[in-house]
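Note that one protein chain is taken out, while the other chains of the complex remain in position.
Residue numbering begins at 1 within each chain, and the chains themselves are lettered A, B and C in the order written.
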């Protein structure tokens, strides 16, 4: 079924006539397929009305004047839809362009995240980070030091999409240019706080948790700047507790200071860092409870950290009808030996 | 004229009936106003057809079966437009959201440009920089040194919109973190070239011209990295010449080096730097010639540099039907005394 | 009145049969002509997806009741299922926009908009089941 401009009229006449004769569902199906063609030809809805009117004129030369006039009237009333339809086409072109642009920008943004998989002796690590839209306002970063231990950052820019992405790129360049104390959580946050305070719009804030995992002592030292608490899993008594840290959000006050906390990990213990996109997962009107997140974690806890993280993400995504309301980042560290 | 859901049918009946009685233009005007209301109520075009059919049923209880069936058919054919119409609403909401986001990002981007107006003793300076879309891939920057002389950068990121803006923010942080040789054009470009080469996607390039205006010697020293040539105006013989500099685009080769050029300015002489958004201004199928730019400059040359720059921009914008194809930046330096 | 029907879809005739079943049932239940056309279009799109992407499958259409606080509401429920290749990335197909650009502008988000409730389950290499309901107002 392929229509050209010339035979659109003929085809419409044939289909309409056949419908008037048979009233069959098959013809109505054909009519909808025909509309696909009209849409491909960018035919406006008022043109469809006009087409209908002229075919009715041909089929019923005796059509009463009033009926004809009623079609004229319908055509006039349809004009507004025609304008909306043409606006739609323009909007779609522009949107396609915008989306293509944001695709490129999102790809650039991906290069700001760590490139290689983390592999640290004796640690099982899993990371999932998914933007709600194409560009993310969540950020994570890790760096291994000369002893094989790692420093780990997780951050959430308040705001989403393009502005958050611009802000995230600033955080990344700022972290890169910080001197060597990168692995000291409280000093790092204090430094970063000054940078954000100076450079970022007052309406924009960043929450962050930064931790250092000492591979010899199996100690996790961390500080937080208003960031969503994570979880700590005790393998011995099979229990979860919140992993929280007091501290002001980055960018609010020049002189904020940050406290350090320490957790000792036994074999099988886990540190779970996350952004509020995980905990504020919403289903309809209700938020998920933190306990429900724990349940999701328990369900896949027998798996490797990466699979565990991915399973939790998949479940959360499904619960939300595949539409994330917020960027979501989940990092799992498990002591293996 | 205000319609509620309940009286839409009554109103349509009244208007249609009045049209069938009088055939007057005034009623058709009313019909279009009525459509506005339907659109505000998000009434779909197939609903309009259904409304029309049911009113015709009421007005003509004796309507032949075939005519009625023809309306059913039209309704079915209109379904595709209904779906496009609903898609349009969703698209518009999403676009509105995207545009709002980009507005915020564009505001953030503006903070990357110099905040104060330049004011340099003995120099008349004018700057216009307008993005083609909301976010710009053009960049300019100036800094005054301890002698009151200024360093001046103009750059064009190949690419537009969001990705170019992300790249531009990197250029800005990179320039900020360069050490003190900021005022030496060739060294500055060589440094910047390394940063771009390392950090930016291979598909992205940056052209730049960097110049240093020595306020004592009235010498303009500059280097260029594949950037669109500017103009130099000799007041003495009232002539324009190209201001060009050989040099590889930033980000292509690690080892690019840049040559320095020097221009001596007499009173009334001008240095004009620009991006290709100025010279590649397109009218329909034709590009503007560089001589035509010169003509535009001549037309407003009697004015202060800022007004001169603004006038040239206004003319170019009008020539292009107020739709810029590319970001446009124009910087004018004129020696006053 | 039949309260249920099941149509096998493996060619365009199956699509038409499913449409017919949906139109008849929705008319009987008392839906207006616009809603009839919407339900039929939704069925048409789902059946067409089966035909195009899974080659064969079935469309079940049934009348359903929901006893709520404010009385019982009736509706029509479409269940489209196939054992085809499944959809690897549900999130992507459910994103509104120009996946549907040319053509009827339908696709799954379009179907979702035509109906009141919509649910999709899909597993790669196992198949897809889509359930969509429209309530009588």
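Basically, a contact is a pair of C-beta atoms (placed from the backbone, for glycine too) under 8 Å apart; a residue touches a chain by one contact, two chains touch by 3 or more.
Quantities reported herein were computed from a predicted structural model and do not represent experimental measurements.
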Would you list the chains present here that the left-out chain is in contact with?
A, B
Among B:15, B:28 or B:206, which one touches the chain that has been omitted from the display?
B:28
Answer key for B:96, B:239 or B:336 versus the chain not shown reads B:96
For the chain that's not shown, point to the residue among A:40, A:66, A:87 or A:266 touching it.
A:87
Kindly note down the residues of chain A that lie in touch with the hidden chain.
44, 46-47, 50, 53, 72, 75-76, 79-80, 82-84, 86-87, 90-91, 94
Contact footprint on chain B, counting only the chain that is left out
25-26, 28-29, 32, 35-36, 39-40, 92, 95-96, 99, 317, 321-323
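Keep in mind that, in the parts below, only the chains that are shown with their structure count from here on.
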So the centre of each chain is just the mean of its C-alpha atoms; given that, what is the distance between chain B and chain C in Å?
44
Multi-partner residues in chain A (2 or more other chains touched) are 28, 32, 35-36, 39, 92, 95
When you check chain C against every other chain, which residues touch at least two of them?
41, 97, 104-105
